[in-house]
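Rest of the complex left out; these chains stay put.
By letter and in written order, the chains are A and B; residue numbering begins at 1 in each of them.
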Amino acid sequence: MSLTLGELAARTGTEPHGDAALSIAGVCTLQDGRPDCISFLANPRYRRYLDDTRAGAVILAAADLAACPVPALVSSNPYATYARVATLLTAVETPPPGVHPTAVVGDDCHIDPTASIGPLCVIGARVAIGAGAVIGPGCVLERDVVIGANTRLVAGVVLCHGVSIGRDCLFHPGVVVGSDGFGIAKDAGRWIKVPQLGSVYIGDDVEIGANTTVDRGALEDTVIADGVKLDNQIQIAHNVQVGAHTAVAGCVGISGSARIGAHCMLAGGVGVVGHLEIADHTVVTGMSMVTKSITEPGVNSSGLAVLPSEQWNRIVARLRRLDDMARRLQALERKLAGKDA
Amino acid sequence: MSLTLGELAARTGTEPHGDAALSIAGVCTLQDGRPDCISFLANPRYRRYLDDTRAGAVILAAADLAACPVPALVSSNPYATYARVATLLTAVETPPPGVHPTAVVGDDCHIDPTASIGPLCVIGARVAIGAGAVIGPGCVLERDVVIGANTRLVAGVVLCHGVSIGRDCLFHPGVVVGSDGFGIAKDAGRWIKVPQLGSVYIGDDVEIGANTTVDRGALEDTVIADGVKLDNQIQIAHNVQVGAHTAVAGCVGISGSARIGAHCMLAGGVGVVGHLEIADHTVVTGMSMVTKSITEPGVNSSGLAVLPSEQWNRIVARLRRLDDMARRLQALERKLAGKDA
């Protein structure tokens, strides 16, 4: 699909500079620019590629316009504009509607005739699937699952019984939603299973990355609000609540009954302890651990960056004697104060 | 299914207080109590909901009985009693016995007639499946797998060749057991694969969470003992041994040939280095790393909790100069000792 620079400007509410009739067929990077494609400049580290770009046009901020050797779209948010432009220029392939003959579908399902159920899916009884939804190959939907309009499960996704998913969601391969939470009670040295009787409620416009897992609630539901974006390999435990428009990067683990606010950002590898609350607009940097509620928006850290191991090992050896060091410092202070006295 | 309070008391060995004929149809939280349901009080942080609960009855410790406005079951372990009561009140749906016509079953299998093989499963040659076992939709069992009675694979579980699973186990979607261990030998700058010739032996009453992986042994077997509970997204490497009734929370990684004792608890995100031993009854707190054997039961930690990033970054800058600080402290001590002399 091709659009002119002027059409792209009109459809993204941006300002065209240069030849508005220029035909744009796709997107490219600045450094590997192609004359029929549009690139973007959002991260300053790539500005050095602007001068020599062979891209047909570039999406950029007003401040970079003067340095741009080709036509441009000026945007106050070049990366978001790029996202919209790339979406406009990319044809999404959707499989034909209907139920593939190799899919196994249970009784009393309500599958919209515009929805597509791929090959070798298993759909349990009483499942409801909205208009335009796409259930890719090899997915399993247990009984009583509800899927909103235009939601897509790419392939090999498992949704356990009763899970409810909103519209316009996108779940990548290997996602599991609604598996039992880790509910166990100790009794005379053995673990008894605590039945997991809640479900999972996921809002609209939620994206979930490959092999991420979201457990069902113990008594009430696990809830993922509208617009939440979850990367790959994340673990969301039972009864967690994730607020609207929060983004969570890969390999994060959120323990049971934690309540994450709206508009939060958790970086990769973060761990969140259970039964706490994180305020809206909280940021947690990579590989940090949250053990208490965070009541104020802000940026929080406990991750440590690598050093050469020899250096790191010396520091760790000192760290292990830090208590002793503190006491020695205090002793010196007292001694010196005594001298002064 | 409904039971009276008196019946629940009798079947859980607890003491009923108030109307023993009260009919209980399900379980609920204290704060969202329903008159036909029973709740529980195990975590002190929820005691504040007891006064106003609308639950029909509450499971609690003797010390909380006086404050309870409704009938009660008094238990020395309210959470375990709750687990039993919830199990009694919850009808487990089991699919009909038999092999679904879309399943692909190899030669010489021994599938108990009371077992259920779900749609679109693939069962290799010589697989043995015990009475009452349930193999959910889309599971793959390679050749020579053995599954004990009443074990349930929820959906999309993969068991590789020769893996042996006990009875009364529950494996959630995406579990992989018996994949090759990470065995590689360096030879002239390249990695040669070391064949993984062991298997995996899993005992009875083991629960394994969604997308958890357990590798087969290199020469001998990886072993998960009776009553072990594994949460989601855990990695168990080749030749690991996990002792009976040990519980492991989400996102833990256990490296090859580590031997974890019985009755241990590993919190979320813990990492265990290979070729070490952890004593029975050891606890490791969240996101900690075990690099040496732990020979005594106890609680062990190395995780760090978040601070506001500005504060954390100052600490890290100091930490990186800790070696220098220690030397300066020593110099001061010498200097002062010199003055005293």
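Here is the rule we go by: a contact is a pair of C-beta atoms (placed from the backbone, for glycine too) under 8 Å apart; a residue touches a chain by one contact, two chains touch by 3 or more.
Since the model is a prediction, treat every value here as computed from it, not as a measurement.
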Q | Copy count of the single sequence across the entire complex, 2 present | A | 3
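Basically, only the chains that are shown with their structure count from here on.
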Q. Can you name the residues of chain B that touch chain A in the complex?
A. 26-29, 32, 45, 77, 79-80, 82-84, 86-87, 90, 93, 100, 102, 118-120, 136-138, 154-156, 170, 172-174, 207, 209-211, 227, 229, 231-233, 245, 247, 249-251, 263, 268-269, 286-287, 303-310, 312-313, 316, 319-320, 322-323, 325-326, 329, 332-333, 336
Q) So in the complex, which bits of chain A are touching chain B? A) 102, 104, 120, 122, 138, 140, 142-143, 156, 158, 160, 174, 176, 179-180, 182-187, 189-195, 197, 211, 213, 215, 219-220, 233, 235, 237, 251, 253, 255, 271, 273, 275, 284-285, 288-292, 294, 298-302, 304-305, 307, 311, 314-315, 318-319, 321-322, 325, 328-329, 332, 335-336
